[in-house]
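Let me give you the structure first, and then I'll get to my questions.
Some chains have been omitted; the remaining ones sit where they do in the full complex.
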Amino acid sequence: MIFGRITQKWQKLIADINCEKEMGIVTLISDWGLSDYYVAGVKGMIYKFHPNATIVDISHQIQPFDSIEAAYILKNAYQSFPDGTVHIIGINTEESIKNVHIVAYYNKQYFIGTDDGIFSLIFDDEPDSIFELDIPHESSNLTFSGRDRFAKAAAHLLDGGKPEELGSVRKELVKKILFNPPVNEDSLKGMVIHIDNYHNLITNITKSEFNRFTSGSEFEIIFRSQKYKASEIHDSYGDVRPGEIVALFTSNDMLEIAINKGKAASLLGIHKSDPIVVARTKN
Amino acid sequence: MIFGRITQKWQKLIADINCEKEMGIVTLISDWGLSDYYVAGVKGMIYKFHPNATIVDISHQIQPFDSIEAAYILKNAYQSFPDGTVHIIGINTEESIKNVHIVAYYNKQYFIGTDDGIFSLIFDDEPDSIFELDIPHESSNLTFSGRDRFAKAAAHLLDGGKPEELGSVRKELVKKILFNPPVNEDSLKGMVIHIDNYHNLITNITKSEFNRFTSGSEFEIIFRSQKYKASEIHDSYGDVRPGEIVALFTSNDMLEIAINKGKAASLLGIHKSDPIVVARTKN
């Protein structure tokens, strides 16, 4: 009997310890840059509410207001994170009647931001749940929701709080639709959607679209009005000699054009949004 | 009795566990940039002395030697952090007879750096205490105090050490005085003190100064020799249409001029230190 009580007491103590050190990850993606107090302001606020948080910067170098770029980066980053991770999207954070602040639960992770369509670009299908935030801002000023509202919401979730405690259910997301590569009998017309730090060109053509279109027959990938071509898909950059063009699929299965050890975008003179066409070779 | 002793033993054990995981936050602000080993050197040293530290980068992109910019960023960032946070200021770290290394305790947080006047810009009034560091550098070389001295001092504070163990009491801070917006009957003359990542213009005119000057009457905010004006204060950027000029107060209550979804500094041709004048509208 007496042991039973002691045990309970200790169990409680140990539960406290475990509880206290509950970690949990919050990521941040934004267009705040790295020269201002914005990023640190959000982090400080998260630690104030949840001292044991692990905070990860995805990127703060998103072009100001560019939701599409932020969606591309976050879509490819979040899948590496453990279940329960909370992602704060610090872009176009100003709330309006049309674009409200939400928390969405998708793929066992939480996403907090302004629903201007960015969520529909990150997710492949409908999220499990959506709640419109109605927790008050920490300040009377409404220009810094990342710090004054999203950080609080994130800390609430890390503490094991439920998303429904942050606001009321919302039925659906604002939809943003991206140009999808049109296919006809002879060609699959994609475009460059991202240029990475190596000046590699990432297109909006997925591996499965590519394979469906080529279905084993010969092809040419044409860019910069037929000036440059590739007619083979490689497994790695090193499959071609340094300085040569190589087509391959990225680690997230998008068609990529690169130059081994070189800078494709600048050397080939190709920019974001430029067309990349896959054509069946005429026999 | 016997239970009492067990309890004590376990309490000790559990205290050890709690002790070991004592976290504590250190922030870093500097002009070290992100392409060198300086930031990592400081972090490694902090972890060596205090493995459970949580280290937060405020910014390492401060213009070299620009204490005023660093003070502006840190002043606006530190207030989001929990009590007990330790801030390392890695700018102009070289010690001289005039400018010594200090730790100051202010607003329940610690600030470590070189007292060249920067502390007087961060604090609104005198700190609770100031100590001149006299702990030895970790290396015979004196060019990297951020790593070889400040990191050690920060770890000492995170470990629960007292600041007075780091050096001897110092009476006062070196004072740096910034140009304050002069007011006369007709105008309040401020200037741009910061341009953020969105090219928003932050001025040195506070909300209270502004309100005291305008006291409910009509006004004009004039910049670039009367070429551009604003005659209203808004609550958020979205109160005006994209591309239009908007005046509002920042989350830290400074007058800000912006262009909704646009880049005010470059579009209006305004630079840091340019004048921003608030004038009473003549009737």
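As written, the chain order gives the labels A and B, with residue 1 at the start of each chain.
By our rule, contacts are C-beta pairs under 8 Å (C-beta built on N, C-alpha and C of every residue); 3 or more make two chains touch, one makes a residue touch a chain.
The structure displayed is predicted, hence computed values, not measured ones.
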With 2 copies placed here, how many are in the full complex?
-> 3
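Convention: only the chains that are shown with their structure count from here on.
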In whole angstrom, what separates the CA-based centres of subunit A and subunit B?
-> 30
Once bound in the complex, which stretches of subunit B touch subunit A?
-> 3, 6, 10, 14, 17-18, 21, 23, 25, 27, 34, 54, 56-62, 73-74, 76-82, 85, 196-198, 235-238, 248-251, 253, 261, 263
Spell out the residues on subunit A that touch subunit B in their complex, using ranges where they run on.
-> 2, 6, 10, 13-14, 17, 20-21, 31-45, 47-48, 51-52, 55, 64-65, 94, 96, 139, 141-144, 147-148
